[in-house]
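Of the protein chains in this complex, one is absent; all others appear in place.
== subunit A ==
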Amino acid sequence: MEVSSKVIHAIYTDDDVLMAAVKKVRAERYHIEEIYTPFPVHGLDKAMGLAPTRLAITAFIYGCIGLAVATVMMNYIMIEDWPQNIGGKPSFSYIESMPAFVPIMFELTVFFAAHLMVITFYLRSRIWPFKEAENPDVRTTDDHFLMEISAGQNLDEQFDMLRNTGAVEVTLIDKAH
């Protein structure tokens, strides 16, 4: 495949039109680089053929880590290091006084699962404060939808195809700038 820095931006004003366009473009076997939308379009990921997210699986693992942290921490502090008699609670073994530890075990599980998953999301999506916005067209945060496909050999054919899908604007962009 030819290495090209040129892409075509097709702008749509309706999410239904966009969905139909995505299906058509995929059927024509053009590669969609990216789609910018002002809000989540239900079913867009399926239409684009994106792989399902594995974020939930990471959250489960993080939750297990949180549970382990809580258990090991409280077992060390309350049972092994200094097993005091506090109000008659049995501190001979972890299981004996476990009901008292469950609220913390639960909260730490949720804490780890939630926060680490969010951080994972930020890392994977490359979002952080002071990050420069990668917005090709300011209108896509308001009411326009933008589909970016890599420009091929036959530009006229691509332009026609995109206009036929209902694009209101089709432009050739050189990303090298």
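Assume contacts are C-beta pairs under 8 Å (C-beta built on N, C-alpha and C of every residue); 3 or more make two chains touch, one makes a residue touch a chain; residues count from 1.
In this text, contacts and distances are computed from a predicted model.
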| item | value |
| --- | --- |
| Protein name, per the UniProt record, of whichever chain is missing from view ("Polysulphide reductase NrfD", "Na(+)/H(+) antiporter subunit B", "Nitrogenase molybdenum-iron protein beta chain" or "Quinol:cytochrome c oxidoreductase quinone-binding subunit 2") | "Quinol:cytochrome c oxidoreductase quinone-binding subunit 2" |
| Touching residue (missing chain; options A:Pro40, A:Gly88 or A:Pro129) | A:Gly88 |
| Among A:Gly49, A:Pro99 or A:Pro129, the residue in touch with the chain that has been omitted | A:Pro99 |
| Subunit A, residues in touch with the chain not shown (by the definition above) | 56, 60, 88, 99-100, 102 |
